[in-house]
Each structure stands twice: as structure tokens, then as C-alpha cells.
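Heads up: the structure comes next, in C-alpha cells.
Every protein chain except one is present and positioned as in the full complex.
Labels run A, B and C following the written order; every chain starts at residue 1.
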Amino acid sequence: MLTILFDGIAYGMVLFVLACGLSVTMGLMNFVNLAHGAFAMLGGYITVLLMQKLGVPFLLTLPLAFIGAALIGVILERILYRPMYGKSHLDQVMFTIGIVFMAVAGADYLMGSSQQIIKLPSWLQGRFDIGGVGVGRYRLFVLVVCGVLAFSLQWGFTKTRFGSRLRASVDDARVARGLGIPVNRLFALTFALGSGLAGLGGALGIELMGLDPSFPLKFMIYFLVVVTVGGTSTITGPFFAAMLLGVADVAGKYFVPEIGAFIIYVLMVVLLIVRPDGLFAKGRA
Amino acid sequence: MAIRRQVLKGALGLSLAAALGSAAFAQDAAKVGLILPMTGPFASTGKQIDAAVKLFLAQNGAVFGGKKIEIILKDDTGNADTTRRLAQELVVNDKVAVLAGFGLTPLALAAAQVATQAKVPEVVMAAATATITEASPYIVRTSFTLPQASEPMADWALKNNIKKVFTVVTDYGPGIDAETSFANKFKAGGGTVESVRVPLRNPDFAPFLQRASEAKPDALFVFVPSGIGAQFMKQFVERGLDKAGVKLIGPGDVVDDDILESIGDVAIGAITTHHYSVAHDSAANKAFVTAFKAANGGMRPNFMAVAGYDGMRVIAEALKKTNGNTDGDALVAAMKGLSLESPRGPILIDPDTRDIVQNIYVRKTEKKDGELFNVEFAIIPMVKDPVKAAKKQ
Amino acid sequence: MSHLQDRVRASLQASRRWHIAEIVFWLIALGSFWAFPRHLLLMNEIAILALFALSLDLILGFAGIVSLGHAAFLGLGAYAAGLLAKNGMGDPVLGLVFAMVVSGFAGLLSSPLIVKGNDLTRLMVTLGVVLILHEIANSWASLTGGADGLQGITINPVLGLFAFDLFGKTAYLYSLSVLFVLFLVARRMMNSPFGLSLRAIRDNQLRAAASGVPPSQRLALAYTIAAAYAGAAGALLAQTSQFVSLDVLDFHRSADVMLVLIIGGPGYLYGGMIGAVVFKFLQDTIAAFTPQYWMFWIGLFLVLFVLRGRSLIHGGVKLFMTRLPWLSGRGRS
Partner (left out) sequence: MSAVLQTRNLVKTFGGITATDDITFSLEKGARHALIGPNGAGKTTFVNLLTGVLQPTAGAVILNGEDITTLSREARVKRGMARTFQINQLFATMTPLQMIALVTSERLGYGLRAFNVLDHDPRVIEQTADILARFRLEDIMNETIASLPYGKQRQVEIASTFAAQPSVLLLDEPAAGVPEAERRELLDIVAALPADVSVLLIEHDMDIIFRFATRITVLVNGRVLADGDPVSIARDPAVREAYLGEESHA
């Protein structure tokens, strides 16, 4: 029972790291980025390649996955995404679906269509018991890493100057510009951070979610659920949304495996009907 | 500009080849429409079969019964509607004598009606749900059926003191086939079974494996499509099920030779029943494996490849028997009852069901010379598809 | 009757008059039957895709609703028609009507989710609905055949006269006829007061409400009609292939149809049809050269298209279409 809760939380944590970047970019520029998962996939493949081809240890590949995805994120933001900000949501959707398609086919071309597999260091394999609760070492590791990340993001978002400027811009980009906040640069930075986090999430998620070229499509819905349910103006919103989703998904499959696959979608549609502006929205559409 | 020129060149080349082809071989060509998923999640199936088909033709020449076999390869991306359309176009436009390939059950079924209407043999080289051959009198199968591979597992388990089994299968045709055939046989022999089905698009096995571990079974019977087998095996070990003494058993898909190496050591000790292992100990197989690896950059052939190889051989033998007559009924009649020595051992096309009859081997995954293999240690000779066999009685 | 009234009447009339290009368009569509006998199957697919895109145009082009899950209604229609035929009622027209009713009803039921909320919520809800349907179709194997697809569909001859053949002759003419009839209906609707009110909502919801147009009611209705149209496309798919697979509910169906409509340009009814021709042609051509990676080229095409190509392509289309008076000033970009 507790093991299921634990598994769910670990799963939710990865979802959070994967999706939180998306929530900030969506809130900041009101930009619908369906291609977020492509950055996650990129991070995943960076880890796979580094480990398989160069024998880089797993832990070391994680920051590299972050940096790689962030770097590509910045470049794409500069040359491709920026002209899209002013366009309609429909255009943004089409554009980012295009990116997803390219990423999926590109990954297939470069890496092959099969599931990628990595070998974790032995200290991350297996599990141990804490008071009768089976705890997977890797899941615990993920939980700690993502937990620390979530806390530092929350701290950065609420306590630092960067954070307060970001919040001001998310609230109202026009006013923020008026106050002399360099919203564009801020957004590029945030986009990089968001893509980087996605990359890191993708790398961490290989063991839990698998990694193959269809990753961006398969998980698009999960990211979007986290963002829509959690709202786009806080860190805590998506965090709790991801937790809820992770636990509900895992618990649902455990207790009622027959309908396990439905739970997340039903949950989302119900939440959207009850709270169309997100679970934690404060009256802002 | 450069791209355009290339495109033009390509187009020119193609049409030229087509023109020449139809002129030179109009009388003595037998076209085979090979429909495979070359892209998408099941691309590895397509690649294996395509490579095996090419290997067969390279080894044996392409002329049988006075007809030169000409392969037209089409990619259906694993999408059943496309399969149906491609099959129809191949029959109508290209006038193929045989349809072959079919990576998944729905794809094979989608083409069944075309085969019946056009009276063209459909040689199924991969799809493994038992009922497929009943969808059309023109379907001949050279792969295997899941009940065929799963039932012997139940026998083996009962004999080896396994009393309680937890089954985890992917929730689609083949998975359900594997689960029911295993469970029925196992229960009939006095064992107890608990089952869960995993959604086809499942990102995380944790909750299912958790249930499995709480059930404390003697063995875990698993069927998942070969691509996600690795993920399953790792989580199986991560959850400590192997240390708890739970045996991993099932049909051989989960330890597919093609990806066994990348699954890694977690696979060691898995007991599976299947019709082909790359480690099968026979001269024919050694020759096959060596030639296959040489032609494909070291890629191991798996059970898909052997089915593609034998499928081509069945077509070739049928052409020989009919002396080049490409009439569909004649070809199917010629295929019925064909008995061959395949790299996997002896095989027979059952004249009643047009399905394959073959040895099923019990194997254990082991490490040999630094490589992982499914090593065969017992044989159940010439197994018929049990589902259709039961129906007849 | 004043002179001004005559002019008003003339202007209103002009907006729905048939243009020669339209007639030519349909003649070409019919003529292709004899011109390309080897490609009837592909042309049948084009006609079905065109109908599906037309249905999306009704909500996206005319009502401005962005949907990522339009395949939900395609799939429902396909399964509805397929199941009806499987259970002994194989008359194609009956199946078509049944599919339209089922899908339309589903559209009506889900419309409250669509009319409220912003673009993002709509994207999510539409995507969610189609995913749920996909899961249902997958799990409820006793009804739908699950991942194996719906087998054993037998379709009677159209009107009891024309049996479906392997060459796709009947299939193409049947699909084209259905497309044409439903197009006529749509054309009439979009030139009616109702159609005008949809355009009003799309152009400016604030002003529409302030002009006495109830947006929720109209959007719900448009959504229902579009769902029924998508259901018809699904029925055609099921009937002409005598087979239904889970793929009809797949995400790529929704994405493809959006792409199709964007290529042709939304909001003037022909966009979906032109887009369907271009899309299938592209798919076939690209797939012939790089069978493995055509998805990449489609993606690249999309990106470039949205970034700058649209004005280029639509410039050409518009130049041609500006002759159509009822098109004037439509292109929304």
C-alpha cells in the first residue's frame, strides 16, 4: 500500500520535472508548446548516448542532459519559437506538432525505433525495506533529486530577483515591460531552464517510462494535464498536479487494473469541467 | 536544386526500371507484395523480415518453377487501414501473385478480405494470434501462434513444481491469447492463476508488478511485445521478484534475440518456450545465422527473421510444385502439407488449417562467451495450434 | 422597392452564387474516376479525408474552435457504421445515417465542454475525450474487437445496385457522392443566417454577444453538426475498407486533419478538400522516396508553412479564389 504511494510519488516527481518548464513558458508567453516532450526525449537520448558510446557514468550524464536540452532549447527559441509568440494558438499548435513530428522521425532515423535501455550503477539497482515498505533504490533517488529540484525552484521562484521578475511577467507581460523588465531575455532564460529540466526529466525517466522515438507524442497528454490542472502561475500548482496524477495513475492501475488506463484521462476531463482554469488558479483565466 | 535533380533522377530510374521490368518479365515473373511495418513502433519486425526475405533470395536465386520472384516492398507503418489499401493496390495495380509479411494481428486481418476476394495467397510471417488463419482460406502462416508457444509452458511449469502463477500480459489480441491458453492448461493441470492485463501504451509497470509481488506466486508468466520486454525485465528485478524466488516464464517474445543483448543480465534465468532461438543447435541454423549476420552488419536474426525466411521458402516451394502456375488456389493447395527443414527445425504447413506445425523448445536465458542466449534444453515436438485443434474435436 | 434594396439583395445573393471554378472543381473530381483508374483507392481515401477536413472546417474555420481530438467523431462514426453492418444491417446509406446520428449525439453531449473555456482548455478536453474513447475501444474488445480491429463487416451494395469491388470503383463514387451532398448542405448552411452568426462568433465573440448572437448555443450546434460530418467520414472509412481498427481514434488522425485544413486554408469550405489532395499527394510522393521518414518531411513542411509559407501558398490560392465574391476577405491568418 505504502509502496504504491511511494511509487506514485516518484512517478509524479518525474512528471513534475518534465512538465514544470512547460507551465512557466505557457504562462509567460501564453504559448502552447506541444513540443515540450521533444526536449525531454533529447535529454533522454543524450544520457543513453553518453552511457552507451562513451561510457560516461549515469550521474554525470544527468547535468549534461540538462545542459544539452537547455542549449538546444535556447537555440530553437531564438530562431524558431520567437516569431510564433504573436501568432494564434492554432498556428502555435500546428507549428509545435510539426516540431514533434520532426523530432520523432529524426530520433527514429538517428537512434532507431526500439526502446532504449541503460544500465544503472549497481548502487541504484534493487530495493530495500523500510518498516515493511519496499522502496526501490532508483525511485528513492529520483524522489530525492526531484524533491530538491522542486524546492529550489520554489525558492528561486519566490525568493530571488529573477523569480519576482518572472512572476511579474507571468502576471502581465505588458506591465512588466513597462517596468523595464527585459521580458524577452527573461523568456529565453526561462525557456532554456524549462527545456533543460525537461531534458533532465527525460534522462531520469528512461528507467520509469522508457524511451523511444514516440516519447514526445506518448507523454504530451501527461504534460498538458499537469499544466492545465496545475495552472501556470505557480510552481506549487503543477507540483501538486503532478503528484496527484502520478499517485492516481499508479494507484488506479494497482487497484483497478481493468480500467487503469482511463484514470488519468477521466481525472483530467472531470477536473477541467469542475475547474476549467486549473486546480489552483486564482480567478485568472 | 540538387535535391530536385536527385528526385527527378530517382523518378526517372524508377519508371525506367518499371518499364524494363514489365517488358522483360511480363511472362515469367511472379510478384510478391511484401507489406511490413518499416517505420513506427514495430519497425524492427519489418527490418528483420525484410532482411530475411532478401537473404533467402540471395542464397537461392529468385527463379522457381520457371518464374522469377519479384518483391514489392510496402511500408504500412503498422496501420491497419494502410495495410488494407496497400494489399488492394498490390492486387489490383501490380497484380501480385502472393501477399506476404503482416507484422501484427490487426494488419494480417485487415488484408484477409482482400486475399479472399482476389483469391491471392496471404503468407503471414509475423502476426501470431491463433484465429488469423480462419479469417480467409487463402491465409498460410509461417510464424507461430501464441497458444502454440504458451501451452507447453504450462506443461513445463506443472512438471517443475510450480503451483501458483501470476500472469502479466499486454492487453491486446496476442496477449489475451497467451494468457487464456496458458491459464486454461495450467488450471486444468491443478495450478492456480492470477492475472492482470497491462494497457498497450503503458509507461510504468510498477503497479502491476507490485500486485504480482504481493500475490507471492511461484512464477510470473509474462507476454509483452518484444520492444518493451527490456523495461519489464528491469522492473521485475528492481522489485526484487527474482530474489524472492519468483521464476520468470512465458513465450519467448519477452527475451527476443534481437534485443536480448540490450536487456542485459537481468534476463538471465528466464525460462521461455518458443519455436526459435538464435542458439538453436543445428547446421542449418548455424549457416542461417552466419549468413544473416554477415548480410546485416552483425544484426542477430530473431524469430521474425526465421519466419520471413521460411515464408519465402514456402512461396518458392509452392511455385516449384505448381510449375510456375500463379493461380491463387493452386498456390495455396501447393503450400498445404509442405514439410521443410527450417533453421528452427522441422516445420509443416498443416493441410487442414494452413497454420504452421513445429517444435516448441523450452529455453533458459544464459550467458555464453560474454553474450546472452536463449539456450534450448527441452523439445516438445511438432506442436499444432491448440486453439484450432480443440475446435476440431 | 428602392434602388438600395436591390443592391443589398444583389450583394447578399452574390455571396452564395456558384462560381465557375467550383463547378470545374467538382467536374475534375468526377472526371478523375476515368482519368486515374489505377488510383481509385487513393482517391477514395482523399475523398474521405476531404470530408473529415470539411467537418473540421465547420468548427475551426467557421466557428474558430481549436480541436486536437476531432478523430473522436471519426472513430465513433466508423465503429457505429461497422457494428451496424456486422450485426446484419449492411446497407451503406443506413450505416451512414446511423453513424452521423451517433457522432452528432456525442458532439452534442461533449459540446458544453467546448463552448466554454479558452483555447488551451479546448485542446485539452478534445484530446482527453479522444484518448478516453481510444481506451474504451481498446478495452471493450467484445464489442469493438480491441486492438485486433473490428472484423467481419459485410457491406451490401449501395442502393442495392452497386457492390463494392476490389478496384475501388464503387467506393470512390460512393464517397465522392456523399462528400458532394454533404458539401452542398454545408455550403447552404454557411450562407444562411446561422452560418453568418458562426462567422460573427469567430470574428469577435464580444461583439457577437453584443449583437444578440448567443455564442454558446451556436457553437454547440456547430460542434454537433461538425461531429455528425466527421461521423459520416468515419462511416465511409469503415464501409469502403470493410474494417475498423483502433487507428481511427489515434492522435495522428486529429493532427493530420488539422494539417490538411491548414494547408488548404480554413473558412471557405474548399480548404479541406484542396488540403486533402495536397496532403495525400505529398504523403504518397514523400513516402515513395523516403518511406521511413516521411513524418519528418511533413513536420518540416508544417514548421516552414506556419513560419512563412502560408502567405506564399495561400497567396496563390487566394489570387485564384478572389474571383469568388463570396470568399472576399475570408482568409484568416
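FYI, a contact is a pair of C-beta atoms (placed from the backbone, for glycine too) under 8 Å apart; a residue touches a chain by one contact, two chains touch by 3 or more.
The structure presented is a predicted model; accordingly, all values stated were derived computationally and were not measured.
Any idea which of C:Asn118, C:Thr154, C:Ser177 or C:Asn204 touches the chain not displayed?
C:Asn204
Give me the chain C residues in contact with the hidden chain, please.
Interface residues of chain C facing the absent chain: 2, 4-5, 7-9, 11-13, 15-16, 188-189, 191-197, 199-200, 203-204, 206-215, 218, 221, 328-330, 332.
To be clear about the criterion, only the chains that are shown with their structure count from here on.
Tell me the shape of the graph of touching chains, choosing from line, ring, star, complete and other.
Its topology is that of a complete graph.
Please state which pair of chains has more C-beta contact pairs than any other pair.
That would be the chain pair A-C.
In whole angstrom, what separates the CA-based centres of chain A and chain C?
Roughly 34 Å, centre to centre.
Could you say which residues in chain B touch two or more other chains, in rising order?
In chain B, residues 39, 43, 199 touch at least two other chains, as defined above.
List, in ascending order, every residue of chain C touching at least 2 other chains.
135, 138-139, 292-293, 295
Show me the residue ranges of chain C that touch chain B in the complex, using the header's touch definition.
Checking each residue of chain C against chain B gives 38, 41-42, 45, 135, 138-139, 141, 146-149, 151, 166-168, 237, 241-243, 245-248, 287-289, 291-293, 295.
Please name which positions on chain B make contact with chain C in the complex.
7, 10, 14, 38-39, 43, 75, 79-81, 84-85, 88-89, 91-93, 105-106, 109-110, 112-114, 117-118, 129, 135, 171-173, 176, 199-200
Of all residues in chain C, which touch chain A in the complex?
My answer: residues 60, 66, 68, 113, 116-121, 123-125, 127-129, 131-132, 135-136, 138-139, 251, 255, 258-259, 262, 292-303, 305-307.
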